[in-house]
Structure formats: C-alpha cells, structure tokens
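Here the complex is missing one protein chain, while the rest keep their positions.
Going in written order, the chains are labelled A and B, and every chain counts its residues from 1.
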Amino acid sequence: MFDPRFWMPESVNALAEGTDTLFMFILWVSVISMVVVCGAMIYLAVRYRASADVARDNPPRDHLGLEVTWTLIPTVILMVIFYWGTRDYVRMSIPETDAMEVRVMGQKWFWTFDYPEQGIRLQATEELDAKNVKEGRPVGLVVPVDTPVRLVGSSNDVLHSVFIPSFRMKKDVVPNRYTTTGFRATEEGVYDLFCTEYCGTKHSGMITKVTVLSQAEFASFVEEAQEAAEGPVDGATLFASSGCAGCHSVAGDAPAGGIGPALYDVFGREERLTTGDTVLVDENYLRESIENPVAKVVEGYGPVMPSYAGRLSEEELTALIVYLKGLGSDKEAPI
Amino acid sequence: MGATHHATDQPEWVASFFESAEQQRSAASMGMWLFLAQEILFFSGLFMAYIAYRFLYPGTWLSGAEVLNKWMGAANTVVLLTSSLTMVLAIRDLQLNKTASSVRWIWATVGLAGVFLVVKAFEYAHKFHMGIFPGGHYEGGAVEGMAGIFFGIYYTATGLHALHVIIGMGLLGWLAVKVKNGSVTGENDVLAENLGLYWHLVDLVWIFLFPMLYLVK
Partner (left out) sequence: MSTETEAVDAPEPSYLAATRGWKSWLFSVDHKRIAIMYLVATTLFMIAGGVMAGLVRIELFTAAGDLLDADQYNRAFTLHGSIMVFLVIIPAAPAVLGNFVLPLMLGARDVAFPKLNLASFHIYMAGAALLLVAMVLGSFDTGWTFYTPYSSTTVGPVAWALTGVFILGFSSILTGLNFIVTIHKMRPPGMTWLRLPLMLWSIYATSAVQILATPVLAITVLLLVIERAVGIGIFDPTLGGDPVLFQHFFWFYSHPAVYIMILPAFGIVSEMVAVHSQRSIFGYKGIAGSSLAIAIVGSLVWGHHMFTSGQSIYSSVLFSFLTFFIAVPTAIKVFSWVATMYKGRIQFTPPMMYVFSFLALFMIGGLTGVVLGALSIDVHLHDTYYVVAHFHYVMMGGAILTYIGGLHHWWPKMFGRMYPMRLANITSALVFISFNLTFLPMFVVGSRGMPRRYYEYLASFESLNQIATVGAICLGVSLFVTLGYLIYGAIWGEPASENPWNAKSLEWQTASPPIEHNFHYQPVVTGTPYDYDGAEPGQKVKVAEASK
C-alpha cells in the first residue's frame, strides 16, 4: 500500500514525474492524520468510558493555544500540497516548445489522430484496432519515444476526454474550441487510452491504445502510412476506420435495431423516415445520410449519427458510397 | 393548544405561534427580503450568461443591441417606474387608512403593468415579423455572428421578466380585493408591503435588463 505501484501503473511521462511522489506524500499525511484522530478517539473512548472512574473535574470548554495549533498545522501542510500540485500541473499544461503536434478528434465513439507535420491520419475504432493487432501493426495513437508531443483536442459532437493512466494525463475534448495538453513518453510500449467524459451508449467502448515506438520505428511507420494515404482509397477500410462500423452492421443476417440501421442491401431499398414519408435509397440519399444525417432520420432511430461533412474528402465519399452500394449484391464481401 | 399560549390582547390576525404582532410582521418582511435575494440570484444567472457571451462575441452583441427598439424599451422603463410610484402611494394611503384610494392606486399599478406587457407584445411581434427568432431558428440576417444566442438570451430574460410581471398583476389584484374587504388594513399591512417589495424588484430587474440588452455599446 505504500508502494506507488500498488496505486498506479508505471509512470512513463517525463512531464508527469512528481505526481506520484505528491500522491504518496498526501497518502502519508492522510495516514498520519487518520492515526492521530482515530487513535485519539479510541483512546479517549476507552479511558473515559462511563464505567471507568477517572478524574473528570472541570473539563475544558475551549483552549485557544490548542485550537490555533490545529488550525495552523493543516493550513501549512495544505499550502505545501497546493504549491506542489500547481507546479506540476503548470508544467504539464504548458507543453514544451518544438513539440510534435497531434490533433486529437473525439467523436461518438472513436478517436481520430491527425499529424499535420507528417500529413497522416490515424484512426482508432474497435474494428480497426482489432485488425491492426491481428496484422501486428501499431494500434491507436502512435508516438515516438523521448519526443515532446503536443495534443490539440477537439470534438465533433459531445464532450469526450483523453485519459492515458500511464501518462497521468487527461484532457477533455470539447466541440467548438481547442484544448491542449502534452506529454513526453519515456518508455516504448503499449498503454491504455480511455474516454473519461461521459458520452453516451458506447462511452465505455471508446477505448484504444497508445503505442510508443522508438524514433526509428516511428519514422518508418510514418512513411508506410504516407504511402498508404497516397494509394487508392478503399471503401471497406474507410468504413472501418471512420467509425461507421461502430454503429452500422454490414452483415447480411444483422439483427434489427442496433445504434444505426444495418447497411446490408441498403442501396435501392425503401426507407421509412421519422417524418413518416419514405425515401428511395440512391447515391444522393447515401451522400446526404453521410454529410447531413439528421436531415432524413430513419424511423426507429435517433438523430445520433454525427455529420461527416468536411471530414471525408470527395474521393473518400465516393469510395464509401461505392462500397455501400456494393453491400448485399455479392460483388464485395463485407469485412 | 396550551392555556397560556398567547396573551389574549393579540389581534385575531396574529397567528397562534407568534408571541406578538411585531414578531409576525418582522418575520414576514425578513422572509420577503430573503425571497427577493434568491430572485436576484436567479436572474443573475442570466446576467452571467449574457456577460460571458458578450466577451466571446462582442460584435454580435453590439449589432444585436442595434436591432432592439430603444424607444419602446425606454417607454416601458418609464411605465414600470411610474407603476412603482403608484404602488408606493397605494401603501401610503393604506397606512393612512384611506382604503378606497389605496385600492384605486393598486389597480392603477396593475393597469400600468398591463401597458408594459402590451408594449412588450408589440416588440415581440415586430421581431418575429423580421424573422428574429431565438437560437437555431434565427433568420433575421440583420445581425452578424452568433445572433441566435443573443436573441436566445434576449427572449429568455425578457420572457422570464414578463412572467414575473404577470404573476405580479395577479398578486396585486388579489391584494386589492383583500384591502377592499378589510382583511388587509393599516396596522395589518405586511402583505401589502411585501407585494410592494416584490413589485419594486420586478421594476429593478427591468432597470438592469434595459440598458444591458438595448443600450450597452
């Protein structure tokens, strides 16, 4: 219990050293105050139990000296804690200059990581992560070791929060404004990344990994990613990486319900809308459904699908639509 | 209830659990003051929202204020101030036991409140006509930037205030009746005083809202 590892995973963030020590310091303060207060309580309870005959003559009603002491001592301790915590917090909040920038975008219920300097985009959805693990590729947020990183967060719908326990780091991502924080990973490895701001149904599913690579590995990883970005965009991959699969099943025998309608055989089907009237699913409808989903909401579903307008390039859109059209007609097997 | 409960010389309008008329009166008015305190805090929430967004979108706030009709606002300010005056007169006459004229003054206050609402109604109607609706429904175009929010706050604040005016009219009407049938009198006038206080608060809130929304440059 008095070993930080009992409480927290190994800390691998250079900016966060000090946090654990402070935690243990307060733990000790707490244990001591507990022992003092509860100890005194038990001792007095026994010593002055009703049955005991001990001297009880004129019990004090107050004692200035005593009261001042037990006002001042905590005050001092608390000021120490305040200074300590603030110092480390400021260090964490003002990321080092020349830090590598990564833009984090939270969206129900997956993460997108943009690397403006490298011009690459990584995405973290349940499906994609599984795929990457299977193929032995780095998962989730990928960063080089011993390199200061600045995270600039934003959200596409509701509040989310990036939480990396091993980095002692957490920051909400907020729609319509940017939040920044930073870290410098000191150990290669794979660490958990959680969403800690409640965001609805799949809040607890909005988790991925942080993969810390050696500088060299990272460089080659970036190159691969850049080439992949050059190559032709493939609808199926996009569907997985853009988080569509998080809400839409594409399996033929998908059960009804789910967060979003099953998209198997969606093309050409008659869709009843919440407004009551029906639409025929054609390219335009598909396009609208992606760029402005709330315009036509399918009956039996909520307007929860985020808009992808501006998030997908023209060719990506077409690729997706082609893929969606393909679904069902056995040209393309669902992933 | 116990034999010695209260001295028999209490007027019958003093409740059994009070020792004296004085105690009852001071309790009642302190209660009212606390109520007003919480009313002010209630509106202060809106003021805070207003200030926060004024900092975020100063441009919008300026051009928003432009759209509002200063003259109607000013007129309404005068109306409410006068109504506060008539209320004071009503209470004075009540204390001088001039019941009849007191009742008249109360109705005058209610009347002025009505005038205020009519003017407000015209303002609203005019804005709706211009397509100035709160938030997402805004289609006025006259205001650049986040007009939706500005008018969102405008409608909420003035709407809540108008609601207070309406409630006030009801209460004052009730008071007029009680004064007429003598259940509120010169010495038992705490109800009148409290409603007076309430009415001054309604006035005060408007005194804040008017410059905030219409004038501030």
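We adopt the following convention: a contact is a pair of C-beta atoms (placed from the backbone, for glycine too) under 8 Å apart; a residue touches a chain by one contact, two chains touch by 3 or more.
Note that the coordinates shown come from a computational prediction; the quantities given were computed from them, not determined experimentally.
*Asks:* For the chain that is not shown, enumerate the shown chains it touches in the whole assembly.
*Replies:* Across all of the complex, the chain we cannot see touches A, B.
*Asks:* Given that one chain is not shown, which residue among B:G73, B:G152, B:G168 or B:G196 touches it?
*Replies:* B:G152
*Asks:* What residue numbers in subunit A mark contact with the hidden partner chain?
*Replies:* 6-9, 16, 18-19, 22-23, 26-27, 29-30, 33-34, 37-38, 40-41, 44-45, 48-50, 55-63, 66-67, 70-71, 74-75, 78-79, 81-82, 84-90, 92-94, 157-159, 161, 163, 165, 168-172, 174-177, 179, 192, 194-205, 302-304
*Asks:* On subunit B, what residues meet the omitted chain?
*Replies:* Touching the missing chain: residues 1-5, 15-17, 19, 23, 26-27, 30-31, 34-35, 37-39, 41-46, 48-49, 52-53, 56-57, 134-137, 145-146, 148-149, 151-153, 155-156.
In the analysis below, only the chains that are shown with their structure count from here on.
*Asks:* Can you check how far apart subunit A and subunit B are, centre to centre, with Cα atoms defining each centre and the answer in Å?
*Replies:* 48
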